[in-house]
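Shown here: the complex without one of its protein chains, the others still in place.
In this document, chain identifiers A and B correspond to the written order of the chains, with residue numbering beginning at 1 in each.
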Amino acid sequence: MDFYSLIIENIIIVCGTFSYAVSGSFAAMQKRLDAFGVIIVAFVTAVGGGTLRDLVIGDTPVFWIKEPYYTFVIIVGAMLSMFFWKKVKRFKKTLFLFDTLGLGFFTILGIQKGLSHNLDAGSCILLGTFTGCFGGIVRDILLNNIPIIFRKEIYATACILGGGFYFTLTALNIESSIAELLAISLIVLIRIVAVRKQLMLPRFY
Amino acid sequence: MDFYSLIIENIIIVCGTFSYAVSGSFAAMQKRLDAFGVIIVAFVTAVGGGTLRDLVIGDTPVFWIKEPYYTFVIIVGAMLSMFFWKKVKRFKKTLFLFDTLGLGFFTILGIQKGLSHNLDAGSCILLGTFTGCFGGIVRDILLNNIPIIFRKEIYATACILGGGFYFTLTALNIESSIAELLAISLIVLIRIVAVRKQLMLPRFY
Partner (left out) sequence: MDFYSLIIENIIIVCGTFSYAVSGSFAAMQKRLDAFGVIIVAFVTAVGGGTLRDLVIGDTPVFWIKEPYYTFVIIVGAMLSMFFWKKVKRFKKTLFLFDTLGLGFFTILGIQKGLSHNLDAGSCILLGTFTGCFGGIVRDILLNNIPIIFRKEIYATACILGGGFYFTLTALNIESSIAELLAISLIVLIRIVAVRKQLMLPRFY
């Protein structure tokens, strides 16, 4: 990976982590948690997915032990949410965009980690989906809600489709970095369209 | 292990996984989750116990990363539950039987894994019990219920008694494969009798 794309990657990781932390903080403040509770919920929302990914493939210590700057970004995100929540609310669309970019990028990060452990495409997509989604699931469990991704939004579906798209592209001999970019774009696009059009998955029973 | 018992073992694993997936799917449909939510709940119900077992003994990547056919069985189970739930309901007894066979077999699988890591009998029984029960606990947590095994049924108790029985038999120099069969039978028997007679553990407070 050249210097330029390394910078891009790190900018998106930081933005994704930051925006997951903000989304966790807001959910925690809605349930009237104290300042520490807000920071912890922000933390698990931001690192939950990557932690599960690292644990199930046995890549320990997990990433936030190895790279402490994640913790720093999360604490900053939680602090800003608590002190400026009135202003942040006005940026709802910006936050949604960050959250969605994070979703796309974290999914691809999970897939890359799976590939570097020589896993097959199916397991890689599973890992990518967990990396993108699990943080939000733990956030909702901690706050005593049924995880929202199970009920209202096309979220994990976007990860799965994006992951499948990535492997389709690489099977067609498209260069890995371009395939990543296109897959992230697809995930972001699906989620934006789904929220705009209020698309939902079918329900049974 | 000879070829014949290998086939038997795999049939029971598939049946157990399938039936845990179906039990997860039905619980998820009752809470009106969307199609993706149903698949995820089916997944964690079926692999939760084995995942915790693999994580605590450090046997990573966990089994469903190494053996992708589990994921396939689970998706099939969830799909069938969603499309044929009216018919499946009529098979309630068949499902209960599968679930109970799965419980017995997964408990013994956990014990075997503990033995292959040279753990003592107590830790092996603990591992076996987790392997059999933890999936159902996570299912109930995800769906915002207090885990049912804590309240209504003799479930983990059957695993513990079955595990103790297994080690008693091997201590008496009974061959391992026969001891396994007898222990599975005991677990199945205890659970069937407990549900039939509505046996419960004592409660305090």
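Following the convention adopted for this analysis, a contact is a pair of C-beta atoms (placed from the backbone, for glycine too) under 8 Å apart; a residue touches a chain by one contact, two chains touch by 3 or more.
These figures come from a predicted structure and were not determined experimentally.
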Option touching the unshown chain, where B:10, B:116, B:144 or B:176 are the choices: B:144
From B:12, B:126 or B:190, residue that would touch the chain that is not displayed: B:126
Positions on chain A where the hidden chain makes contact: 28-38, 40-41, 51, 55, 58, 60-62, 65, 68, 71, 82, 85, 141-144
Hidden partner interface residues of chain B, rising order: 55-58, 117, 119-120, 122-123, 126-127, 137, 141, 144-147, 149-151, 156-157, 200-205
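Here is the rule we go by: only the chains that are shown with their structure count from here on.
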Centre-of-Cα separation between chain B and chain A, whole angstrom: 31
